[in-house]
Structure formats: structure tokens, C-alpha cells
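One protein chain omitted, others in place.
Here the chain labels run A, B and C in written order, and each chain numbers its own residues starting at 1.
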Amino acid sequence: MKKIAVFTSGGDAPGMNACVRAVVRTGIYHGLEVYGIMYGYDGMINGEIKKLQTHSVSNIVQRGGTILKSARSDDFRTREGRQKAYEQLQKHGIEGLVAIGGDGTFTGADLFAKEFGMKVIGCPGTIDNDIYGTDYTIGFDTALNTALEAIDKVRDTAAAHDRIFFIEVMGRDSGYIAVECGIGGGAELVMVPETKTTISDVVKSLKGLRKTKTSSIVIVAEGDEEGGAAEVMSKVKNEVNDDRMDFKVTTLGHIQRGGNPTAKDRILGSRCGLAAVEGLMEGKTNCMAGIIHDEVAYTDFQDCINKDKPLNKDYLRLVDILSI
Amino acid sequence: MKKIAVFTSGGDAPGMNACVRAVVRTGIYHGLEVYGIMYGYDGMINGEIKKLQTHSVSNIVQRGGTILKSARSDDFRTREGRQKAYEQLQKHGIEGLVAIGGDGTFTGADLFAKEFGMKVIGCPGTIDNDIYGTDYTIGFDTALNTALEAIDKVRDTAAAHDRIFFIEVMGRDSGYIAVECGIGGGAELVMVPETKTTISDVVKSLKGLRKTKTSSIVIVAEGDEEGGAAEVMSKVKNEVNDDRMDFKVTTLGHIQRGGNPTAKDRILGSRCGLAAVEGLMEGKTNCMAGIIHDEVAYTDFQDCINKDKPLNKDYLRLVDILSI
Amino acid sequence: MKKIAVFTSGGDAPGMNACVRAVVRTGIYHGLEVYGIMYGYDGMINGEIKKLQTHSVSNIVQRGGTILKSARSDDFRTREGRQKAYEQLQKHGIEGLVAIGGDGTFTGADLFAKEFGMKVIGCPGTIDNDIYGTDYTIGFDTALNTALEAIDKVRDTAAAHDRIFFIEVMGRDSGYIAVECGIGGGAELVMVPETKTTISDVVKSLKGLRKTKTSSIVIVAEGDEEGGAAEVMSKVKNEVNDDRMDFKVTTLGHIQRGGNPTAKDRILGSRCGLAAVEGLMEGKTNCMAGIIHDEVAYTDFQDCINKDKPLNKDYLRLVDILSI
Partner (left out) sequence: MKKIAVFTSGGDAPGMNACVRAVVRTGIYHGLEVYGIMYGYDGMINGEIKKLQTHSVSNIVQRGGTILKSARSDDFRTREGRQKAYEQLQKHGIEGLVAIGGDGTFTGADLFAKEFGMKVIGCPGTIDNDIYGTDYTIGFDTALNTALEAIDKVRDTAAAHDRIFFIEVMGRDSGYIAVECGIGGGAELVMVPETKTTISDVVKSLKGLRKTKTSSIVIVAEGDEEGGAAEVMSKVKNEVNDDRMDFKVTTLGHIQRGGNPTAKDRILGSRCGLAAVEGLMEGKTNCMAGIIHDEVAYTDFQDCINKDKPLNKDYLRLVDILSI
């Protein structure tokens, strides 16, 4: 293998740049030529491919976003699109790919690799932490700390006004951010997609807490089965029907995706990037380079995509006990 | 004057605690007894009044929120409520008040002072910076920096995906946060209540910018005449009608009220608190202690409430020139 | 077991408060009475012991330092001191202890437990991450991120002036902070106690890097065998003897101990605190409650104290490869 390329795809996540940097420098360190593909699969199809040098990735380890930009590609879902992408890669003599992204990215990569015999290794880049085959995903720790700092700020206001705040954090299918924020932020309740909490449960808890606490924080993962924070608050308010209880809602939104990565995300991105390149050099393909129990682990794309990564149930128990 | 009391009222703002601390310590320094009233006017009516010591305000200068808590009071709007409040103060022998809050707080304080001959001086505590008689209000600089850091994070994502982001910041009647965020955050457009920007203006600007820029940030003050960020985005999207332009919206919300105060807000809160106490001791009343051109200035409550504080027009010009 | 007590000892670490909170609330949740001992072993000897309630630990999960304060105790090293301490605990009927601290704390606890039959479980509270029996110690992640943010700032200045900066981080016997900072901060070199790097190695590397880089960052753990950052810089400067190379040094110092804990440290502190209490209830003693591979693990005090926790060698390799 002499030439490899790297790209980022799907939602951006802090630490992607650290990962890109590691891919580029590890490749060059081992004597490879490394190319960067802009805008994920779209750029691959359109040939937005450029050679990267050591200094191309200077001073980016600490930046959020991705210098390679990202996009979701409809064209790559067609056989024709993938054919074009393959031709573009051939034009540059690229034999191996490092795909930084999440489930959707890996699904495309797996298909592409099988159709055209391209070698591909993935790196888990998504803030949601919902990928099997790695303890943490690149971006999760930063998103978690961003959300937590926001919760700390909201708590100042909640306490000053004796309010009950419903705070929505990211997590369409996964309660990782919600539950870790809940423990870290001292939340009174956490609502996640993985477990059923009814509106009556919430109302009962809040009424109980009111005897000892003047303000409360409820964290709602955006994908909770009762709805987002605004919907949950509205239902709770109706059922409580007590003017003395002052409910407010806030949705943290896109700030959770950006920002300078934490130490953990920079290191995780760096380790996965290095492992992806060395994996390609050893002939590995159709798998993701993740970190399990502080060691590099390669997991088949099919497992990453299909296997569940359950929430640590200890965490939900912690929220219950610590909010008394 | 031997006994004074301090309270916070209306929306909480970072730096209120620094102000409370300054009132307490300045009072004690000058030989006064200082009382804290909890929950603003409501607590005054209900007699939630306690004597404060030097150490009561230790280790709070760096905290957001307000240790005296805050509330909006319907009862204080009635003559009967104010009568009760006065009796409570008399019970403790309190002769002077420091009222930390905004326009609504001062309106109540002015009326109360006139009705009962109570001495009252205000301190400008609100994140909106819309009070006449002070260059800045306590909490504004912190809210501004919180909003700006959030915008920095959103820009990472906007740039990674070539998106146009509409970001809503606080400011019901005032564009201060929006316009200063806009300059500091390198925004392409700013929409504020003080000036008229039509949807067509926005569309025209965004189309023009697209020739040279791949992503853009539009800051919308919540009180803009075209609506909040979500409404503005929806109107713009309709008028643009171009699928290649990827619009997103985010509302920063309550995080702008909380958090550890910046240096400026701690110092401003401290200066105003000291000035309020020394003003009361000199016999001043029915006025606000603010800082104009780095000097303490006392302004009549009537002027604070009724006079406009116009946006510095240089700032809007800066946004226009610097976003080319 | 009906009554337990908790204390913090040795250097303070962010997340200790989260741990104290977890001990108190888990104890009360399970029907125990929980006492707080002020100032570690000194307070135990002097009887500075007070009963804690659920609300005693409200609003502390996000605070650095320790509400129970900490101290190093000479008296507890004497049999007489420990005898007094035991009598104080007996006076309150305390049957179990949770000791939050590091090696020194556990050494004292182990001896005390064996001498007097007291049940004791430890929680790993130290920023140095050098305790066997847990993947991370409480406070490490915060110290690491604090150091990293400082390095980001110094890099701005290093880059602006084409300087070579020697930055000293904490770590008397351990290079954990140094090496993780090094990867995360994009450092060119890292000097740690665990591996030998001679001054000649450093000079050779810096001269090599100069061909491609205009500025460089060298992270020095305070306990490196060549000395702290100031000493290393002075030796390097002498050996280089080239006026065109602009060397600067900065020592991060005590800021690394304080600050609001990160999400990881709040969660780790909470998990260890809960596990310590439940361990005591199950009859465990003379061991530490840590987290290994995301699961609670109890490790004998003797192992915590005597076994080494080696640095992950992958990390040193990462620094070498990624700084090309």
C-alpha cells in the first residue's frame, strides 16, 4: 500500500481534526502518501481530493469541526455514484481509505469496499457514543462537557428563581449524553430512549422532590419516547396543574457539536487515526478501529452497524440514588 | 442611617452576587447593619429578612445566580402589598434599601419610596444592557461572552457543513447582545429590534455572500420585528427556495443568564454596590448607582425608566463592513 | 452498620465534592447516618465531626476543592494520635469510614483499620492518576484538561513569536498528565519520570524539528530526572548555544488542582463514593473502590500502595509519530 486517503462524513464531531491529523502523520511516518477527500462521499464522487503534507495538519488538533468538511451524500447511495467515486480514487492511485464518521458512514464504506475491493477502515466520529466496538466515540466527551457546562449555568438560574427546568440534550436513539449529564449535573431526573419513564412517573417524582428541594433539573434526551423537552414539559404542566410550580424549558441544540475538543477526544481521535492507518498497512479492511478497555480493537463494520451498545444500567441507578 | 437591606429582583444576572457582597461589606465597613431580603418584593412582603455578616457573602463573588434569590411579585403591585412590605421593614428598623434589578424593579422601588418615605437606591442588574444611566448593566458582559462562545462552537459546525445558521440571542427590546455578538463572532448579518431589516434584505445579503463564502451566521435578537430566529429562518427559506442552501436554526436560551461572571461584571457589580451604600449614607434616594465613563454616576429612577439608551450606531456599521 | 463517616485527605482534587455527595446520599438512601470529618486525620483526632444531611451536599457536585477541607497530619503517624482518633469516632458510634485521597491516605487508613478493627474503604482522589486499582483517579481528567487549555494558550504565543516553550505540568512520580497533555496539545516532545530522555536527545530533536517547524512545545513533568522545566530549558540552552533559538519556560503550577470538575471526574467521584458505601455495607474493608474497565472494582489497600501503575507505552509512541 502506497497511497491512502482520509475523509469525514455525517455530522461533525470535536476530535475529528485530531483524527485526520493522526491519519496524515502516521501515514507519512510510515512512508505513505496521504490524500484528503473534501465533503465526504460527495467530494469523493466529485474528485475533491488533494495531497496532504505534515504541515497541512499543523495547529488543528485543538479545533472543533473538520478541516475536510462533511456532507451527507445521496449520490453515494446509488451504484452509479459509487462507481464514479471509485474511478476518482483510482485516478490518484489510492488503495486504502480511512472513513471518519458514524453508522451511516460505515454502511456506505462497507458496501463500497465489498463492491470494488477497496480497503477501508473506519474511525468512530460522532457525539452520540452509540457505536458498538469502542468504549467511547470521538466527540462524545466534548459534547458531554459542553452540555454539562450549560446545565451548570441553567442551574444558577433555576436556583435563583426556584424553578423546574427541562433541558433537552442531543441523543436521537441514545441516552448516553443525557444520563452522564444527569449524574454530572446533579439532575433530579433523566429521561432517555432506552428506558420507559411515563409522564406520571415524572409528576410523582417532582411532587416528591418538592418537599425537600426548591428547584429541580430534568434532563431529556431528544429521542425520548415521550417527546423532546418542550413536549414533556407541556404534558407535565398539564398533569400537575399547579401555578406555584414554575416550569421552564431550554434546548441546548447545536452548541453540543462544536467547540475545542477535550483531552479525551483529542487522544481518542489520535489513537484511532493511528490504528486505522496501521491496520490498513497490515491488510485489515471493512472494520472500525476503536478503543476498548484502553487498547486498540478492530471490529467488523457489520458488528458496528448491527450490534447494540447498551447504556450502563449503573448510571441510571446513580441518578436515582444521588438525587434524593 | 443604621440599618439597610439589599435584595435582588426580576431576572437573575451574573454579577448580582458580587453586588450583594459589596453592599454587605461596604455597609459593615461603615458601621451599618445589613439585612438580606429573600425573593425580592415577595420576600419583603412575607418578612423573609435576615441579618447578614461579612462571612455571609464569602466565596460568592465568582458565582452566577443570586444567593438572595429572585422572583416577580404581583402582590407588590398593590398598595396593600406595599403596605405590608413597609411594615416588615419597620419591624427590623430598616431605613434604606438597595434594589438590584432592572426597569420593573426600579418602577416598584420608586413608587414605594415615594409612598412611604423609604430611601432606595438601585443597582442595574440585568443582562439586557437596556437601562439608561449606566454604560453597562451587571450581567451583560457575561451573557455576551456566553453567547459568543456558543457562536464560536456553532461556527465550527456551520463551516464543516457549509451551512447558514440563524442563531437567536436574548434581547426582547434591545439589540445590544445581538450586535456585540455579531461583531465579536464575525457574523454576516445581525437583526435587532432597533433597526428595520426586511426578509428581502436578508435574502439579498445571503445570496450576495454566497459568491465568496460557503457558510454564514445570522444573529437574531429574540425581539426582532420579523420574529425570532426560527420564524426568520422559515421566511427566508421560503423566499430563497433553493435546496442547495442548507439552513439551520439554534436558540441559545437560558444559558445566557447563568454562569460565573466575567471580570467586568464582578467589578461593575462591586462598584455599583459600594456606590449604592455610600449614596444612601449621603442621603441620596430614588436613583440608580451606575458607572458612566468609568466614574460612579447617580441617575434618577424616573430617567432610568423613561429615557432610551440607543444602540451605538457605529456597531451596526462595523457588522456591515467587517462581514464582506 | 448504622453510622459511617467520610473525609478527604492529602492534596485536594476536583471531583472530591462529587464523591463526598455520593457517600452522603448513598448512605442516607440505605438508611445510614453519615458524618463528615473536617480536615482529614487532623480533624478526626480533634473531633471536628458533624452529621450531614441530604441538603448538606446540595449544589457541590460542580465545585472544585473539598467542602470537608483537607490537611496532612503528623499526629496521625503516631500511635497516640490514632488512638485519639479512634476514641473520637467511638464517641459518635461511627463504625465505618470512607477515606478519599491517595497513597498516603490509604497507608494511614490501612494501619488504623488493622490496629482498631475499624472498617475503611478508600476512594482514589488525586490528580496524579498514579494509584493502582483504578483506570483513572478522581481529579485527573480535570487537571489534564486544565493543563491542556493552558498549553493551547501558550501555543498561541509560541506560534506568534516562533518560540520553543518548555511547559512544566504536575507529576512528581508520574508522567500521566505530561504524556496525555503532550498528545492532546500537539507537543513536539514530552519528558516524564518513567522514561529516560537525555538533554542531548532533546537538543537533537529540537534541531531536527527546526527544519520544518518554527515553534515547538516541550512538556516536562515536574518529576523528570533531568529536573523541572526551568532546569531542563537552561541545560538545553547551554548545549544548543544558538541565539536564533528563542527559549521560554512556564510552570503551570497550582491552577491544575482547582476548578470545576469535568463530567468524567464528577461521574467517577460519584461512582466511587456509591461503591465505597455499598462495599462497607457488604462488610468489605481495607480496600479501595475504583473503576476498572467501566466496572466497580475493590482492590486491597496493600496492592494500591505497593503495585505500580505503568504508563501506557502506546502514548509515548503517539507523541513521537504525531509530532513529525
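Criterion: a residue touches a chain if its C-beta (ideal position, glycine included) is under 8 Å from a C-beta of that chain, and two chains touch if they have at least 3 such contacts.
Note that this is a predicted model, so its numbers are computed, not measured.
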Shown chains touched by the chain that is not drawn here: B, C
For the chain that's not shown, point to the residue among C:R77, C:R210, C:K235 or C:K248 touching it. C:K248
Which is it among B:I267, B:L280 or B:C304 that touches the chain not included here? B:I267
For the chain left off this view, which of C:D152, C:E239, C:D300 or C:D314 is in contact with it? C:D152
Contacting the left-out chain: of C:E33, C:D75 or C:D162, that is C:D162
Touching the hidden chain in the full complex, which residues of chain B are there? Just list them. 18, 21-22, 25-26, 28-29, 54-55, 58-59, 61-62, 135, 141, 144-145, 148, 152, 155, 159, 180-181, 183-186, 212-213, 260, 262-264, 266-267, 270-271, 274, 293-294, 296, 312, 314-315, 318, 321-322, 324
Touching residues of chain C against the unshown chain: what are they? 8, 12, 14, 63-66, 69-71, 146, 150, 152-157, 159-162, 165, 248, 250-255, 257-259
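Just so it is clear, only the chains that are shown with their structure count from here on.
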Over the chains that touch one another, what is the least number of steps taking chain B to chain C? 2
Interface check for copies chain A and chain B. Shared numbers divided by all numbers used: above half gives same, below half gives different; which is it? same
Report back the single chain whose CA centre is most distant from the CA centre of chain B. C
Distance between chain centroids, defined by C-alpha means - chain B, chain C (Å): 39
List the centre-to-centre spacing of chain A and chain C in whole Å, with centres computed as mean CA coordinates. 28
Would you mind listing the residues of chain A that make contact with two or more other chains? 152, 155, 159
